[in-house]
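Of the protein chains in this complex, all but one are displayed in their positions.
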Amino acid sequence: MDLILVNLIDGLVTGLLLFMLSAGLTLIFSMMGVLNFAHASFYMLGAYFAFQISLALGFWMGLLIAPLVVGVMGAGVERYGLRRVHQYGHVPELIFTFGLALLIEELVQFIWGKNQMPYEAPEILQFTAFAIAGNSIPAYKIFMIFISVAIFIGLLWVLTRTRVGMIIQAALTYPKTVEALGHNVPLIFMGVFGVGTALAGVAGVIAGPVLGTFPGMAFVLGSIVFVTIVIGGLGSLWGALVASLLIGWITTFSKAYNLRMEDLLTTLGFTKPEPIWDSPWRDLWSITSPQIADILPYILMVLILIFRPYGLFGKRDA
Amino acid sequence: MTDQLTTDPTKPAQRMRAGSMVLPLTPWVIAAIALLILPFIFTANSAITIMNQMAITIIFALAYNMLLGQGGMLSFGHAVYAGVGGFACMHIINNDAFFSNLPLPLLPIFGGLFGMGLAMIVGSFSTRKAGTVFAMISLGVGELIAACSVIIVAFFGGEEGISGDRTYGLPFLGVEFLQQIEVYYLIAVWLMVSAALMYLYSRTPLGRMANAVRDNPERAEFLGYSARWVRFYSFVASGFFAGIAGALFAINYEILTEENLNTTQSGIILLVTFLGGVGFFFGPILGAIVFTLVQTVLSLQTELWGFYLGIVFVVTVMFFPGGLAGLIMMHVPAKRLGKLGRLGLPYLKTLGAGALGCLGAAALIEMVFHVRHASVGDHEITVYWTTFDTHGVLPWVLAIGATVIGFGLARATAPGLVAAWNDANTPDGAAR
Partner (left out) sequence: MLKSITLGVATALTLSVSALAASADTIKIAFIDPLSGPFAGTGTNGLHQYEFAAEELVNKQGGVLDGDMFEIVAFDNKISPKESLIQLQVAIDQGIRYIAQGNSSGVANALTEAIDKHNRRNPDDKVLFLNYSAVDPALTNDKCNFWHFRFDANADIKMDALTDVIAEDDGIKKVYIIGQDYSFGKAVAAAAVRFIGEKRPDIEIVGNELHPIGKVKDFTPYSRKIVASEADAIITGNWGADMLGLGKSVLENGYDGPIFTYYAAADGITAAFGETGEGSLRLVAEGQINPPANDRAAAYYEAFKAKYPDGNISQARITNVIEMLARAIDEAGSATDVVKVAYALEDMEHESLWGGSIKMRAIDHQLIQDVHIHAHTDDGITFDYDNSGYGIKVENTVTMAAMDSETSCKMRRP
């Protein structure tokens, strides 16, 4: 029972982190119809910038400045790259972000080298917040939960309660009309792209010390972010939240408990072939849940796309 | 997003003259002769290995372009069809009883069939929708199968993969395929056969319909074609040729591993195809040749090859969405007007200057990288076959000078080039 609680908290941290990435991505998608492959790369840039800044000014300044820098870079990419490619159609846009992801990874290696950076959580947060049955919950994780919840509430407030949010929502559905009303839609696009990437930057800043700051960090997270927004429904903020938490908990729980395929198959009435090591099905029988934990989201996504192509909360086809 | 998926706004496919099922002979004969004599020019085994790799990538890229270029379907997991075809072939090679009665040159057919089989299974649900849904399912399935490669050890052999010995097959006309050169000709024949088949496929009514469905699925449906089945057939055909590429990989390297399946491999083939140009049949061929050279030859010269490749790729997407092939085909109108010659001098000026700028910039990048990452005391760097001290002033002045002057000249001469371009593309006597 205690362990369930601990795993719930761990899954929440993973899920919320994923949410900070997928929130920006889903916003960008619903505005511009672009699946930004380089989104996780901005997350990586956030971590690296924050590391560099923290060397000089400490962690907190990094948390403040790095996302801004990343956001400005993101806006620049939209203004000078994406807008240009937009005229060629969607596939070249996708491919452009794909190439950008490669380039950013190479760039990071060019500047910081290939080793992991010693980027650490601030001293003040390096203690155990509380412990449940011998399992300590580091204070930094609580801090991560607070930051991401604050961001979610802030985002929701801006989108639904402010004038800017209204214009964004209108531009989502009727960009032509909004433009005719005198709003600068390209500027809104640039702003949304900047904010979306800045969010990814924040995620990078706070995840860097926990998940490691190394050149492969974007690649590890890259495609899972897509999976999240596809499951949640493209363009839906709530969908992104639910899907992120779902993925966080599914992966955490399947890693934390050793469910074995053998038990499942036996329950279903199959008999184990003997000798097992000589059977062509040996690998199927020996599968355990931690082994497949990280591919469960992909299975979920394929199933969702087949049976409900607009995702859990999406209103329109992906 | 669904109905806007066009790969190229200029819709080059429409420029092809439809209907004729005849191979235009000249380029194919030249290609065949070139394939025949290449090993006499490059006799080194490593050169032959690189050419084998190139040929395999060409087949794979052409198969991929059946989806991307002709069908407008963006796949992020196409490596699995080539990989599974290859793995199946490896199992055939390791099955002594069967393999000792099978001439090696026939093996790729089995690879193709296995690739096709997998494509039929996946395609049965993934081709129902085009656009993002298709792309995302391909990504999901790709990740799944790649992840299976370490879990299902019986078929994929885990992390070290599975290997075999191609020479145990039935000797074919007395050839046992001991040497790389024998494998080269095997692959070359398969390259010609598959390329010709894929070209002819694009000329069949089905191939033409794939274009129609890419550009306007709704209209294609009104014409009485099921967009879904047209996509399905393209997908299956593409899976078949990808499987052949996988089988040739198995024959050439005699080992298949997880890297044949993973998303990196799928990403590379997308990159290769786009770099070459998706709008033209020969685009992916160009892409495969250039990419293989960059990967194997440039990586011997600099560890920053990935960085340069990334820059080239992004620049291509931004400025030449038609890829290398599009760039070449831009000159067809001028050639028809017989005015291609007028571009020569302006090109020489601008591109020459641009090349100088690029070389200078590359030298700068190498020097910065060296200063930043080389061991202390190691001040020597070799760029362009010249060794010098990175902490001296002269090399920096030279590199910066070359960059600035090169790009500056290119910029200065650009208007001249544009004028010449307009001139070359305007029929004489037309109003200016």
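Labels A and B are assigned to the chains in the order they are written; within every chain, residues are numbered from 1.
We take it that a contact is a pair of C-beta atoms (placed from the backbone, for glycine too) under 8 Å apart; a residue touches a chain by one contact, two chains touch by 3 or more.
What you see is a predicted model; the values in this text were computed from it and never measured.
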Chains on display which the left-out chain touches in the complete complex: A, B
Sole contact to the chain not displayed, among A:68, A:172, A:210 or A:284: A:210
Interface residues of subunit B (partner: the chain not displayed): 27, 30-31, 34, 38, 41-42, 44-47, 49-51, 53, 147, 150-151, 158-161, 163, 165, 167, 178-180, 249, 253-255, 257, 259-260, 282, 286, 289, 293, 295-297, 299-301, 303-306, 328, 375-378, 385
Residues of subunit A in contact with the chain not shown: 3, 6-7, 10, 13-14, 109, 113-118, 128, 131, 133-136, 138, 210-212, 214-216, 220-221, 251-253, 255-256, 258, 288, 290-291, 293-295
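The definition used in the following text is that only the chains that are shown with their structure count from here on.
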Mean-CA-position distance for subunit B and subunit A (Å): 31
Residues of subunit B defined as touching subunit A within the complex: 1-2, 4-9, 68, 72, 74, 125, 129, 131-133, 135-137, 139-141, 143-144, 147, 151-154, 263, 267, 270-271, 274, 304, 306-307, 309-311, 313-314, 317-318, 321, 365, 369, 372-373
Complex contacts: residues of subunit A adjacent to subunit B: 33, 35, 81, 84-85, 87-92, 94-96, 98-100, 102-103, 105-107, 109-111, 113, 223, 226-227, 230, 234, 280, 282-284, 287, 291-292, 294-295, 298-299, 301-302, 305-306, 309, 317-318
